[in-house]
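Note that one protein chain of the assembly has been removed; the remaining protein chains are unaltered in position.
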Amino acid sequence: MKSSGAVQIRDLWVDLREFHLREIDLDIAAGEYFVVLGPTGAGKTGLLETIAGLYQPQRGRVLLDGEEITHLRPERRGIGFVYQAYALFPHLNVAENIAFGLNIQRPSGLGKLIRRKSAQENEVDIAEQVDEVSRMLAIDHLLHRSPKTLSGGEQQRVALARALVIKPRVLLLDEPLSALDPETRESLQRELARVHRQLGTTTLHVTHDFEEAVALGDRIAVVNQGRIVQVGTPEDIFRRPASEFVARFVGVRNIFAGAIAEETDENGTGAKTFIFEASKTVEDQALKMAVVTDLTGAVQASIRPEDIILSREPIHSSARNCFRGHVMEIADRGTLIYVTVNAPPDFTCVITRRSREEMRLREGAAVHLAFKASAVHIF
Amino acid sequence: MKSSGAVQIRDLWVDLREFHLREIDLDIAAGEYFVVLGPTGAGKTGLLETIAGLYQPQRGRVLLDGEEITHLRPERRGIGFVYQAYALFPHLNVAENIAFGLNIQRPSGLGKLIRRKSAQENEVDIAEQVDEVSRMLAIDHLLHRSPKTLSGGEQQRVALARALVIKPRVLLLDEPLSALDPETRESLQRELARVHRQLGTTTLHVTHDFEEAVALGDRIAVVNQGRIVQVGTPEDIFRRPASEFVARFVGVRNIFAGAIAEETDENGTGAKTFIFEASKTVEDQALKMAVVTDLTGAVQASIRPEDIILSREPIHSSARNCFRGHVMEIADRGTLIYVTVNAPPDFTCVITRRSREEMRLREGAAVHLAFKASAVHIF
Amino acid sequence: MRKLFTNRMYVLFALLGALLIFFVAWPLLRTVTSSDPTIIWETLLEAEVRSAILLTLYSSALATVVAFFFGVPLAYLLARADFPGKRLIEGIVDVPIVVPHSAAGIALLMVFGRRSLLGRAFGLIGLKFVSAAPGIVIAMLFVSLSFLVDSAREGFEAVNPRLERVARTLGASPWQTFWRVSFPLAWRSILSGMILMWARGLSEFGAVVILAYHPMIAPVLLYERFESYGLDYARPVATLIILICLMTFVALRLIAQEDRA
Partner (left out) sequence: MRKLFTNRMYVLFALLGALLIFFVAWPLLRTVTSSDPTIIWETLLEAEVRSAILLTLYSSALATVVAFFFGVPLAYLLARADFPGKRLIEGIVDVPIVVPHSAAGIALLMVFGRRSLLGRAFGLIGLKFVSAAPGIVIAMLFVSLSFLVDSAREGFEAVNPRLERVARTLGASPWQTFWRVSFPLAWRSILSGMILMWARGLSEFGAVVILAYHPMIAPVLLYERFESYGLDYARPVATLIILICLMTFVALRLIAQEDRA
């Protein structure tokens, strides 16, 4: 049941009332799980629909295994599509929904009458394929139900089965988890990973949820306002966002403007220092931190909240950057607690509920911050 | 501008097509920020609408400052209402929306003609009040805009201003943050807390989001299927859920069935031990853990994931419960990472991305777990 | 969507649909274009034609006003309230659309006729229906009120009930809530229902011809001329009537269009 194709997109431009895509270039390897991440309204659904052939691009080409399919009709592409809101056929039961693509490919009408026997064999064959895919997705007990009697998670499994049963070369998932409640989302997310491991179908998954992208994607492309702004592994995107937009979108809270200065320490080895722009007014006391970077000049620096160690006592550790400050705000998020510390620049750190209790942290308390030079991302 | 009333609800029953409320008893103090937490469809909106007088209960009473208002018409109650989807009047601009309640109370028609001068004064007065509340909510630059041109967060601020300007004795908020994107949600959540601090209006806030409830509520009532299942401070609910439903709803992952046994240690002091039900089959090796409780017999135990310390090395600490196990699954959620460890019972722990890297945690790795006896909640 | 178009099914559908459009548009265009403008002008100057047209416009407007007072409250109830027999009431509102208008005329004649109870009661205050303007109004009201009630009901249904509930919590009585929230928000639908009803009233023939042949409204005049003098004499009147109807119809469309925007 292995079947997967490589997708290449070359300089794609699409203009439609609801969205615009600009200069899209993507290379998705056969068998890859590729996630397109971006805010709502960034044109992500439109990108998938263009790849499926439901929209024609103004410019550019779409290639599947090196073969141009830009102007091929959607029904000839062999691309599976799953929409956010399931889009099951309400007049068909679950089994008929799943078998839809197989029934279409079967000779119908006159052809059916002439080759009556082969048509019967065909039907048995279809039933077997429906059975197989529905067992894989654990929906074989629902086959005779009507879609509208199913829960959201079950409906999405049926939609997935319907797309998979035609053995698509590429599977397009348009925010497949967004309409589900958190618990179902988590279980279906695991299912998606398992199905991809099992079948190895090239998958293009679109989402606005960063955690989902990190959990599933081999690689991630971040899109904003119809353009791709960064492509990389989850680690790349998370650690080394290419722009402030990406940094904010993936949840980096500490973003500072400043400049890089080179210093030579007592041992004679050169080290780079980041000078906070905000501190420039206090000339003699320019606030700075040690960083690791190749960049120079005016840059931006970011530190992930969980990379900052927070303590009531001064910290003596290998961490190169230590600051002292006061707790400005404590934001309780249940399991996690976000603490804003004014050093003077405001750093946001994240601690667990337990740590908070152990430290007896209150607003106004004096605290120490520490983080490694390598934890600072310069861009 | 202080005005707040105490709300008492006595044995309230409401039966409607969409929801049912059963035996609701609540005491909300004047000036309290009270959160009603429960899953979608638990009848939370219906509870608010009943308090506002939009539905009549089948049974029971609603009291405001000790005075019965069960059968008072909604327009006489002085209760402000904010719906999840804003419900702004689309035919009025922002200023007119906010002034709606004030204009209603103004003499109209004939009364207006007779007392022309006082009506003019009245209008100036209304404009001042609208100004004041819109400055407080930072929407004074939007007063001449039409609601449909505003963002979700701005619309919700207008809805809040409209409810506050009539100086309600009680403010009812029906999932006021659920329709917003995460960033706006956070900022409006802070705003709600600030406004409550500033005005001290008794607030009844309904939500399905536990983090929101913890961040805002002085006290929380958890409802399920139309009944109140627990009332308490956020800490109570979080640490000492009264039932498995509450525990699961507030995100406790480690819930175990078992029984309490009393043991006497070498010093002669009695200690309570929890014996896991799952381990009963392995007679000689009954898995147990130290707990602090007054209960005996068959109970359930829960441990919050963040209360478990995870380590590659054996842990020597004051924590009374230590287990050894293997990593079964690592679920990456961006900032947080959930690790399932089989000890044999499956414990779920939460660690930060940084800890994971430092520990070089992989599936299958041997790890040690430790947690305090007091971290185990028995119910 | 535009590109989905370039398939053969759409071309076939467009051909079939075009035939139907042509079938509607051609007779109307043909009638309007084949009449000499000077003859139409002369026709318009005839006292009989003018008074028939004015009577038609006026009677239909009166029927619409009556329907507004009774129909808008009914529409609001149908949109908001839940009561036993609601389905039946909804059915009764729509019945006039399917009852043949000549049969409707007979039914009205039985109730409002000279010898009927109501006819005699109204006769005492000097109001007679048969062969009189009030009869025309009654007939128009009967056959066209469904349009106003249905349109107003859709308008009220489109108003989020939560807006009304919020208004109540802000201190508005049910009456204030209706006038300050529900009615203004449903107003466009009500207005377009009124125009549609008025246009439908203008075009009524079957019920009026039975209840009040005289005084003559325009459609009856047209029929009279056709019967007495033939097609060529009826044509200018037909052209005039079609033009008036098309104009009101365009106005209706423009209002509905603004509504969407």
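Letters are used for the chains, namely A, B and C, taken in the order the chains are written, and counting of residues starts over at 1 for each.
By definition in this document, a residue touches a chain if its C-beta (ideal position, glycine included) is under 8 Å from a C-beta of that chain, and two chains touch if they have at least 3 such contacts.
Quick caveat: nothing in here was measured; it's all calculated off a predicted structure.
Check C:Leu54, C:Val95 or C:Leu127 against the missing chain and you find that the one touching it is C:Val95.
Counting over the whole complex, chain C has residues 1-2, 4-5, 7-10, 12-14, 16-17, 19-21, 23-28, 30-31, 34, 67, 69-71, 73-74, 76-77, 80-83, 87, 89, 91-104, 106-113, 141-142, 145, 149, 161, 174-175, 178, 196, 199-200, 202-206, 209-210, 218-220, 222-223, 226, 231, 234-235, 238, 241-242, 245-246, 248-250, 252-253, 257 touching the chain that is not drawn. Although one chain is not displayed, chain A still touches it through residues 49, 52-54, 73-77, 79-81, 83, 85, 87, 89-91, 100-101, 104-105, 162-163, 166.
The rule we apply is simple: only the chains that are shown with their structure count from here on.
Centre-to-centre, using mean CA coordinates, chain A is 56 Å away from chain C. Chain geometry summary: the mean Cα position of chain A and that of chain B are 29 Å apart.
For chain C, the set of residues touching two or more other chains is empty.
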